[in-house]
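Missing here is one protein chain; the remaining ones are kept as they sit in the complex.
All chains are identified by letter, namely A and B, in their written order; residue positions are counted from 1 within each chain.
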Amino acid sequence: MSEHEYTPKSKVGKWFNDRLPLLTLANHLTDYPTPKNLNYWWTFGGILTFCLITQIVTGLVLAMHYIAHADMAFQSVEHIMRDVNYGWLIRYIHANGASMFFLAVYIHIFRSLFYGSYKSPREVIWIIGIIIYLLMMAAAFLGYVLPWGQMSFWGATVITNLFSAIPLVGEGIVTWLWGGYSVDNPTLTRFFTLHYLIPFLILGLVVLHIWALHVPGNNNPIGIDIKKPSKDTVPFHPYIVIKDGFALLMFMIVFAFFVFYTPNILGHADNYIEANPLVTPAHIVPEWYLLPFYAILRSVPDKLLGVIAMLSAILILAALPWLDTSKIRSAVFRPLYKQFYWILVADVLILGYVGAMPAEGLYLLIARIATAYYFLHFLVVLPVLGFKERTTPVPLSITEPILGGSPNLATVKKKDSFKDQ
Amino acid sequence: MEKKTKRRDFLFTATYAVGAVGAGAVIWPMIDQMNPDASVKALASTEVDVSAVNPGKTITVLWRGKPVFIRRRTQEEIAEAKSVKLEDLKHPEKDEDRAKNPEWLVMLGVCTHLGCVPLDQKGDYNGWFCPCHGSHYDTSGRIRKGPAPTNMEIPEYKFVDANTIKIG
Partner (left out) sequence: MKNFFRISFLIALFFGFQFNSNAAEKVEYLKTDWSFKGPFGKFDRAALQRGYQVYQEVCSSCHSMKYLSYRNLVEDGGPEFSVEQAKAIAASFEVKDGPNADGEMFMRPGRLSDKFVMPYENEKAAQAANGGAYPPDMTVLVKARGGGVDYIYSLLQGYEDPPAGVTLDDGVYYNKYMYGNKIKMSNQLSDGLVEYSDGTNASVEQMAKDVTTFLMWTAEPHLETRHKMGFKAIVYLIILTVLVYFSMKRIWSRIETKV
């Protein structure tokens, strides 16, 4: 991508850079040509980086005071909340930070869905992103177990029991996961270890995610390929840095509101009751960000099929670049896809809603319809739309929004899709 | 480079300044959390019953996670401590200032060199000897020989009654 060779001005800089080209990397990052028409939905990548760093820093600090032992975990969390200097602040940032992280990642994913950012040549970025998302869910679930409240304990029990659905070896795997015959101290200590590990795996994948992004460059709201650098791009610094910074600050205001004024609203009251293996809470609900998948799990009457459905709901996203057959990236020029996109958004929100409700009666029916539609969207609607949809004309460049009546440059290169017009 | 001073852009300067203040404010809680917490600070004092300590005996009690030596000194030890000339000391302190009641020496049992616990009734001065790096302390706990820079520390303490010492 280095369109121009970079040489540090100072002698020392040049000496160092010849041996380890950190300055070249820094120069690449600051000069990185970015489409100038990126809207605010594109700022969530930066916001997510902020979320990850916040979680890692506050998490490290909490780990200095937390005790991963079934008899002391709950107490040590109360110790953090009461006695540790600023402990309450750090814990509330970490707990609410998880929710903010997911809020941002969902916006990031749905932005990608709307503007077709997962399409060629960005499939690898997208798949790395899905892996990051899976790891985030794992980290969030493991972290939720650590305070050792009632929801921690029973959430851990329910989720680990999902593995018992695997034929033949399922029970063995569950016992292995627990390190005993129920969720207990060995489970807690290993969950703590893994909760500590995963964020660093995520960090590594984020580096790859950004690396893979910098090969083709950013997609943009009109979804066309652009020449870099050109009139259509601006250097990342200062233009995008300041814009990301502005969006991040807006995000932080929302974040601060949760931390300082309603720190417990996104959590569940039962988690302030210490874990009790003899009593299950009346309603077991995961955190809000896992609810849609929880609804899919419960909508299938068979245990094994339910688990398969839930996993497929996430993994199907990895196949998206091939399921979506349309050559046009941005939904802006795809009137029909746009409609289906909003139906999918609504569908996922409905799944989230019924996931929080008891799995019975009308709720169960709604959950089943919504689950069916979720898969229908990816397996039927998207492949068919690509062939059937009449797209609107795509401009040739960002700066000169000429409606040339031609498809985007990506398709021009392939010279095979004029039939769409 | 032009010598002409650039006109300061107030807006950018203000943004940087305000941003820097915020960054500092965020870093402080992350540092302060490592300081002793409220429950640790609350354990600042401890009371010790010394009625069973006979002359020539030392008891060691735990205070703030460190050993405190409480020695009931013999008359010879007191005489020895008082006879030392101040100019012979590396860290000149009178014995009277270290032991208000000469019979009782209450001091932090931590070598001032690198924090080991010295051994009782050892060394060249009949006091304490630190086995880690060979510091010799006299019967008043003052450093006489070896790498330790200062005398062993005297904590704040008082006699609550004839048999009870409150440390801290």
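FYI, contacts are C-beta pairs under 8 Å (C-beta built on N, C-alpha and C of every residue); 3 or more make two chains touch, one makes a residue touch a chain.
Owing to the predicted nature of the structure, the values given are computational and were not obtained by experimental measurement.
Note on the undisplayed chain: of the listed residues A:Trp15, A:Trp176 or A:Phe260, the one touching it is A:Phe260. Of the options A:Asp225, A:Asp270, A:Asp324 or A:Glu389, the residue whose C-beta touches the omitted chain is A:Asp270. Across A:Trp15, A:Trp176, A:Trp211 or A:Phe246, the residue that sits in touch with the chain not pictured is A:Phe246. Among A:Phe16, A:Trp88 or A:Tyr196, only A:Trp88 touches the chain left out of the display. One chain is missing from the display, and on chain A it is touched by residues 36-37, 40-41, 75, 78-79, 81-82, 88-89, 92, 103, 107, 110, 114, 234, 238-239, 242-243, 245-246, 249-250, 252-253, 256-257, 259-261, 263-265, 269-270, 272-274, 282, 288, 342, 345-346, 349, 352-353, 356-357. Take chain B: the residues that touch the chain left off the picture are 11-12, 14-15, 18-19, 21-22, 25, 38-39, 42-43, 49, 52.
Operating definition for what follows: only the chains that are shown with their structure count from here on.
Centres computed as Cα averages put chain A at a distance of 52 Å from chain B. Residue ranges of chain A in contact with chain B, taken from their complex: 57, 61, 64-65, 79, 82-87, 89-90. For chain B in complex with chain A, the residues that touch the partner chain are 29-30, 32-35, 37-40.
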